[in-house]
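Removed: one protein chain of the complex. Kept in place: all other protein chains.
After this line comes chain A, so read on.
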Amino acid sequence: MRRLSFLVIVAALALLPVLWPDPYLLSVVAAAGIMIIAAISLNLLLGFTGQLSLGHAAFFGIGAYTSALLSLGFDVDLGFSSPLVVAPKPVWVAFAGGIVMASLFGWLLGKVAFRVRGAYFVIVTISFAQVMRMVALNWVDLTEGPMALVSIPPLSLWVPGEGVVRLVSKASTYWLVLAAGVLAYVIVANLVRSRIGRAAIALRENEVLAKSIGIPVTRCLIVFSVLSAGIAGAAGGLYAHTVRIIDPDVFLFIYTITMVIMVIAGGKGTLAGPVVGGLIFGLLPEMLRGVVAPEVQWMIYGALMILILLFMPKGIVPAFGGLLKRGRISVRRPSATQGASS
């Protein structure tokens, strides 16, 4: 039954470009979709392992930059006798490279950051994203710094009867993002129902107890960190090849916060939460555009975040999810899950 409703929703979303072929609408939804994929990846850490990672934009940015640079080709002087020259790679290879690179950094950050918990963990993840932003800004030879990377090639796909198609039209971008989003959703859904997923939920609820029954806590957290970073990297790659211009602003703290708001508002630790929260906070800016100044829009974001945390701390999906109760795999979270140290 649940699988059926999932397929119906996906089919309805897939038909949107046919039923409502408005390029503006499609591009807005596709942009929201990329952020939803990022939010889904953040939910792996924030929702299922209970670790508030506030450096998530870094993985998005690393995926975007790696994928863009590999597809454009680059040469960089690393201080050896000859500079490192990389010829442009096929776009899909570059895209995969972005995912691999983001996962590697997810592993690295996991190794460092999971030595600590709570406030320390949060500050380490923020610092990591800030260092990445500084590198993107200042390593001009490689990243072009604030001048941005431009003319990034789009992804292309072989379609029967049409040959190789460059995915540049609004509808094809939309379908691409939708396909990636569904894939990310399915991966996460299967992951959290797997053995390691249940282990992660156990350690979220009580880390000491989880450890005592033999869950390898740190290893479990690092696996989640790698997967989460990889999916965020894929979202970054999609961003790079659909928007086709990136600058160091992709590392800004405010993008991490956007992802966090999406997850918290929708309901952390639920599968549908990031999607629901992502649709609301992905489309809200477009509705507010022209009505209020961007600063006011951000102030509304901040106020909404505070209100949701104060009055609906579990998020929209659990609050309105009584009817769909069977779809929930989140366990009610006691307030005292802090304090467990590594």
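Methods note: a residue touches a chain if its C-beta (ideal position, glycine included) is under 8 Å from a C-beta of that chain, and two chains touch if they have at least 3 such contacts; residues count from 1.
By definition in this document, contacts and distances are computed from a predicted model.
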Listed names "PTS system IIA component (Fru family)", "Phenylacetate-CoA oxygenase subunit PaaC", "Branched-chain amino acid ABC transporter permease" or "ATP synthase subunit a", with the criterion being the UniProt name of the chain not displayed: "Branched-chain amino acid ABC transporter permease"
Given that one chain is not shown, which residue among A:P153, A:P285 or A:P313 touches it? A:P313
Out of A:A14, A:L104 or A:V122, the sole contact with the unshown chain comes from A:V122
Give me the chain A residues in contact with the hidden chain, please. 52, 112-113, 115-124, 126-128, 130-131, 134-135, 138, 253-254, 257, 260, 264, 293, 295-296, 298-299, 301-303, 305-306, 309-310, 313, 335-339, 341
